[in-house]
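Sharing a structure with you now.
Of the protein chains in this complex, all but one are displayed in their positions.
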Amino acid sequence: MPKMNMIQALNSALDIAMEKDPNVVSFGEDAGYFGGVFRVTAGLQKKYGLDRSFDTPINEAAIAAMAIGMAANGLRPVAEVQFSDYIFPAIDQIVSEMTRLRYRSAGQYTQPIVIRSPWGGGIRGGQTHSMSPEAFFTHIPGLRVVIPSNPYDAKGLLLAAIENNDPVVFFEPKRMYNGPFDGKPDGALQSWANHPKGEVPEGHYTVPLDQAEVVREGNDVTLLAYGTLVHVALSAAEKSGIDAEVIDLKTLTPYDIETITKSVKKTGRCIVSQEAPRTSGFAAELAAQIQEDCFYSLEAPIYRVTGWDTPYPHAHEWSYFPGQDRFINALKSVMEAA
Amino acid sequence: MPKMNMIQALNSALDIAMEKDPNVVSFGEDAGYFGGVFRVTAGLQKKYGLDRSFDTPINEAAIAAMAIGMAANGLRPVAEVQFSDYIFPAIDQIVSEMTRLRYRSAGQYTQPIVIRSPWGGGIRGGQTHSMSPEAFFTHIPGLRVVIPSNPYDAKGLLLAAIENNDPVVFFEPKRMYNGPFDGKPDGALQSWANHPKGEVPEGHYTVPLDQAEVVREGNDVTLLAYGTLVHVALSAAEKSGIDAEVIDLKTLTPYDIETITKSVKKTGRCIVSQEAPRTSGFAAELAAQIQEDCFYSLEAPIYRVTGWDTPYPHAHEWSYFPGQDRFINALKSVMEAA
Amino acid sequence: MATHEPRYRVPVPKYRPGDEPDFSHLKIPAAGQAKRPGVDVDGRDTIDLALGMVRVLDHNHQAVGEWNPEIKPDVLREGLRHMVLTRVYDERMLKLQRQGKMSFYMKSTGEEAVAVAGAMALKDSDMVFPSYRQQGILFARGRDIVDMMCHCISNSGDNLKGRQLPVHYTWAEGNFFSISGNLGTQFPQAVGWAMAARYKGEDQVTASWIGDGTTAEGDFHGALTLASTYHAAVILNVVNNQFAISTHQNMAIGDAPTFAMKGLGYGIASLRVDGNDFLAVYAAMQWAAERARKGHGPTYIEYFSYRADAHSTSDDPSGYRPKTEAKAWPLGDPIERLKNHLIGLGEWDDERHETLEKELNDLVVKSYKEAESHGTLHDGPLSPIPSIFEDVFEEQDWRLIRQRQDLGV
Partner (left out) sequence: MATHEPRYRVPVPKYRPGDEPDFSHLKIPAAGQAKRPGVDVDGRDTIDLALGMVRVLDHNHQAVGEWNPEIKPDVLREGLRHMVLTRVYDERMLKLQRQGKMSFYMKSTGEEAVAVAGAMALKDSDMVFPSYRQQGILFARGRDIVDMMCHCISNSGDNLKGRQLPVHYTWAEGNFFSISGNLGTQFPQAVGWAMAARYKGEDQVTASWIGDGTTAEGDFHGALTLASTYHAAVILNVVNNQFAISTHQNMAIGDAPTFAMKGLGYGIASLRVDGNDFLAVYAAMQWAAERARKGHGPTYIEYFSYRADAHSTSDDPSGYRPKTEAKAWPLGDPIERLKNHLIGLGEWDDERHETLEKELNDLVVKSYKEAESHGTLHDGPLSPIPSIFEDVFEEQDWRLIRQRQDLGV
């Protein structure tokens, strides 16, 4: 099976989707000729033409609005927001329009749209290239939020998102475009070439939009993660010597409550994690729902491993980023709690 | 003591703040000459002049940006967003600029800004005049989110917000501008004139920005609410016959963790509530933190009483709105749980 | 009372309640003066049209000048009928709202020509993205009045399942988009729709309408930028009815000479049109549609008009403008003007007009009775309660299923 990094896997998904369905179009700032600042859309303009893969003016609201108009008229737009930090000018179009159109028109218009956006920190991007704004989007009814953690899923989830008829915000953990990251910034760079999830079929396949995956089985504690933190969580579980079950959520809304509760009922302990600031983050939603559904199985409080309630700092990135040590500490605390 | 409804109380706060500090200015769409579509700013232009209370073009982003520039230059702007449903065009200025300026300039510039906005449902406003978007704002570091539930607090909190040096989003439960609402839409309209919290001093006073209030003492279960739902929760507590302690949060970020945990540790049970859609709402944050801090005191899972994960419907508003029955059911369930 | 001079300029309208409005200062070009360029004109060369005003009906109600669309009397009568129906419908719905039959209503009084003539100059297969004051389009396109009323009273016949505020219509069959309560959002969406139409090889034209106040929104700029960049087959219309709720248009226009002038900053063909002149509106829209259909790109049009009544049922304009302003408005009433034109042509008379008004009034009254047979807002039947959980996603996820169970429906 071919080896792909996450950029190649995403590019392959777009290529296949555009090949298969002439109504799929891709656009964004620098996403046409140049193929995107991270090169995820590279080659598509050459292959599919100027009107199927194109650059846009720098106006994220207009990008979303163009996608809305196109989708209502039968296309399947895949729009890129250059960094997820810059998605806020578009959020009104997403909250007030895209995610409500099916509802308010009682199904007369639909919105098969994917908004892709490089997401998360760990690249010394400072406060404007590091955000993890997923919680804002998980609070929006009618929106799917998807965050892959590896090339195999990235491709399968992106294809599923494009083929799905609901609007999807698809965040791409840019720290892992080229390789998994264990949360230790000083370690050697890793490559997807040596990772099982770097094996990516050339052809079409999908990964379901509503299923989480147990990526490490364990009996003592359930550790929930998505995106960049999946690998950090895994490495921490290995290092800690604690028999943790690690679940990669993949889709945040709607999240896979079954897989989650099954695990927590088994282990009796749970850690939820996110890179975003703690307060009102998505980990809070998980904790709230899990304590409700698994209350009588819980032997310890659910712990949150998160970024701090501060903007993302530049120089002290690694004091902000929830790395291995913070996960290991949490694992120890949750095991000690009783 | 004079009786005031919430509009009068807010107007009085603005009047006092502008009288006291010549750097306080107030502006927004229709908020100048006309005094706002809910008349909260009525009379201010006449009294303080065109440049202290004025209308703006219809551009919420520009309103926020103007406030940011003015505040950085020493003014204390109080900006109105006509309905909280329309705050999204301004959210980029709030997330990326207003709440980060002190941080990224290492304190060289500060942002003493209040954004006021009529908030919440229950007025047959349909999906564009009913939203409760507070959870989006509670996830933003460096932002205070305040929601009063009565005239006395409205005035005292607004004055505190204006005098505070951090940016504040101040949501006004419009269903209760003229009177408290017990969550039964068919009941007679109530007036603040007959409510103790409708007694509002004429002069200056503040209500602290970081303190919740136990508005009903009880021993069996703690019920957390803010804004419109405070009165719904209180009425439900009365009707249910359950000895519920009801806490009015008033300030969502930073929330008053002490008052909350003290109560939950006492009662051992907790219901958190919000009118907004359930997933990733502010109630999730509360539940997540409470189960962490009070785990060993909890005798039942924390229940959430919330709006549904749908846009706000128009005709079926009262099937969406978490009214008395839903609170009473939750109270019963949480008491039965064991 | 504040006595100091404002330290920056805050625009105020010329007249406030109690003042005697006098609009003689408004420079209104005479009918027939504007030149009509070919539909392939370079957008940048339309500055005279953006600063002037396309007007066809002169003070004697005669059609004059290059922009005279020379429409047949039958079509004019049809236009008159749609406009009268719009007005009659609006009046009736306002009354019903006051009686508590619906939660909210918005009239389009004084602006009927903008919607009706605009819609008639388009093909019915053209796509429209209106805002909340172009109900005239629905009449021009022949939407069933009972259906419209069922929407407004949110009953079981509401094609939107009671989910939207009254007047926020959607009618996909009629190529009528879903009206948003959020100002301006649909303007750039219309450009996306127009691009998709071309993408699919259709010659459909797309038109959208917003108000003068809404031009200040960021989405206005997004729409014009997209339209200019991608040379979209779109017509972007601004209805300058002088007010945005209580706020005069000078708050949005600032120092710009006209709203039409804003289009020139994007190199888009830009016209300013007498919005109370049925023929001028028709001619402008026809020109723009032909331009778009032939691939010459977007057109941006300002309609100079006046909001003759309150903003909505939540508004009382006597708090911010003289009651006599609408009467003093120099561009008159669009229905009167078309009626007088037809009379001048010998194609209409007062008696026929009265008969028409009566007929349409009866139609509206009768239709409302029928609409109520599908339910009322207060006593139902409404759309079934479980429908509030539908159409959120294509299929309900576990959360919605649980929530429906929680609600017990």
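Labels for the chains are A, B and C, by order of writing; each one numbers its residues from 1.
Note that in this section a residue touches a chain if its C-beta (ideal position, glycine included) is under 8 Å from a C-beta of that chain, and two chains touch if they have at least 3 such contacts.
Remember, predicted model here, so these are calculated numbers, not experimental data.
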Contact residue for the chain not shown (choose from C:Ala232, C:Ile245, C:Ala289 or C:Ile388): C:Ala232
Options C:Asp219, C:Asp333 or C:Asp391, residue touching the unrepresented chain: C:Asp219
Option from C:Arg44, C:Arg98 or C:Lys327 whose C-beta touches the chain left out: C:Arg44
From A:Gly122, A:Gly227 or A:Pro311, residue that would touch the chain that is not displayed: A:Pro311
Footprint left on chain B by the chain that the document does not show: 25, 51, 56-57, 59, 61-62, 65-75, 77, 89, 92-93, 96-97, 101-110, 141-142, 144, 164-166, 210, 254, 257
Chain C, residues in touch with the chain not shown (by the definition above): 7-11, 43-44, 195, 198-199, 201, 216-222, 225, 227-232, 251-252, 254-257, 261-268, 297
For chain A, the residues touching the chain missing from this view: 29-30, 32-34, 37, 45-52, 54-59, 61-62, 85-86, 89, 124-129, 278-279, 308-311, 313-316, 319-320, 326
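Assume only the chains that are shown with their structure count from here on.
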Chain centre separation in whole Å, for chain B relative to chain A (CA means): 31
Distance from chain C to chain B - Cα centre to Cα centre, in angstrom: 36
Overlap residues in chain A, where contacts from two or more other chains coincide: 61, 89, 92, 96, 103-104, 141-142
Sites on chain C at which at least two other chains make contact: 161, 163-164, 168, 180, 182, 218-219, 392, 399
